[in-house]
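Apart from one protein chain that is not included, each protein chain of the complex appears where it belongs.
Showing chain A:
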Amino acid sequence: MLEIKNLHVKLEEEDKEILKGVDLSVEAGKVHAIMGPNGSGKSTLSYVLSGRDGYEVTEGSATLGGKDLLELEPEERAAAGLFLAFQYPVEIPGVGNMTFMRTAVNAQRKARGEEELSAAEFLKLVRAKAKTLQIDADMLKRPVNVGFSGGEKKRNEILQMAMLEPKMCILDETDSGLDVDAMKLVSDGVNALRDQGRGFLVITHYQRLLDHIKPDVVHIMADGRIVKSGGPELALEVEHNGYADILAEVN
C-alpha cells in the first residue's frame, strides 16, 4: 500500500540531509512500527509523507496505492487516504472542532466524488465515535484542540482518524504526553480501526505503546535510514538494551 523507495530529503533552508535513502513498504492490514533515537529522521519522514512545507525531496519516491504522493498537495494526499496523527496537535482558536471535522470529512468525500454527509448524518456518526474515545460533547464544541489536555489532544487525533477512515495511518509519537490510562484509551481507538484494508505506520520511542498496538513489523531508524527490521521482538530488544547494540551491530 505505502511504498517508499530510496527517499532522500533535505531541509529546504539549509543544506542538511535528514533522510538518506529510506526504503519501506507497508502492506494493507499490517501495522509497522518505526523506532529510533532522537534525530534519526522519524518525524521528518511523517512530515514529508503528509506534504509539509520546508522539506525538499532530492531522490527517491513515495507512493500510496500506486499514487505518487510527492506530486500531491497535502489535502490531495489526505483525500487519497493518508492520515497523520500529529505528535503536537495544533490549537486553532476560533474554529470549532465539529465544524472542522465536518468540513474535512466532506472535503474528502467531495474530492473522491462521494456524496457529502448532511449535518444530521455527520452528527450521529461523530457522536457514536466520540463516545468510544470518551470525548464529550463539550470537547466537540470547543475550538480545535484549544484548552485540551495532552491526552485530549491525542484522543481528538484518533477521533479525526476514525471519522476520516483513511487507508494509511501514520501515528507520530502518539504516546508522548500520555499517562497509562490515556495510552490504553488511544490504543483501543487505534486497534478498533485495524482491518484488512488499512495500513499503519506507528512512530514511537518506546516499546510500551507497542504492548497495546501490536505491530507486525518493527523497523529501527538511525541517521536517516532504516537500519534493521524484524518482528515485535525487535522492540523488546530495544527496550532492554537500548539502541547502542543494534547500531553497533549494523555499523
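To be clear about the criterion, contacts are C-beta pairs under 8 Å (C-beta built on N, C-alpha and C of every residue); 3 or more make two chains touch, one makes a residue touch a chain; residues count from 1.
We take it that contacts and distances are computed from a predicted model.
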Which one, "Fe-S cluster assembly protein SufD", "PyrK family protein", "Peptide ABC transporter ATP-binding protein" or "G3E family GTPase", is the UniProt name for the chain you do not see?
"Fe-S cluster assembly protein SufD"
Consider the whole complex, including the chain that is not shown, and state which of A:V95, A:L193 or A:L236 touches that chain.
A:V95
Given the contact definition stated above, which residue among A:A104, A:L117 or A:L193 touches the chain not shown here?
A:A104
Based on the whole complex, identify which of A:A78, A:A130, A:L201 or A:V238 touches the chain you can't see.
A:A78
Where chain A meets the chain that is not shown, the residues are 50-53, 73-75, 77-79, 83-84, 86, 89-90, 92-95, 99-101, 103-105, 107-108, 111, 143, 160, 164
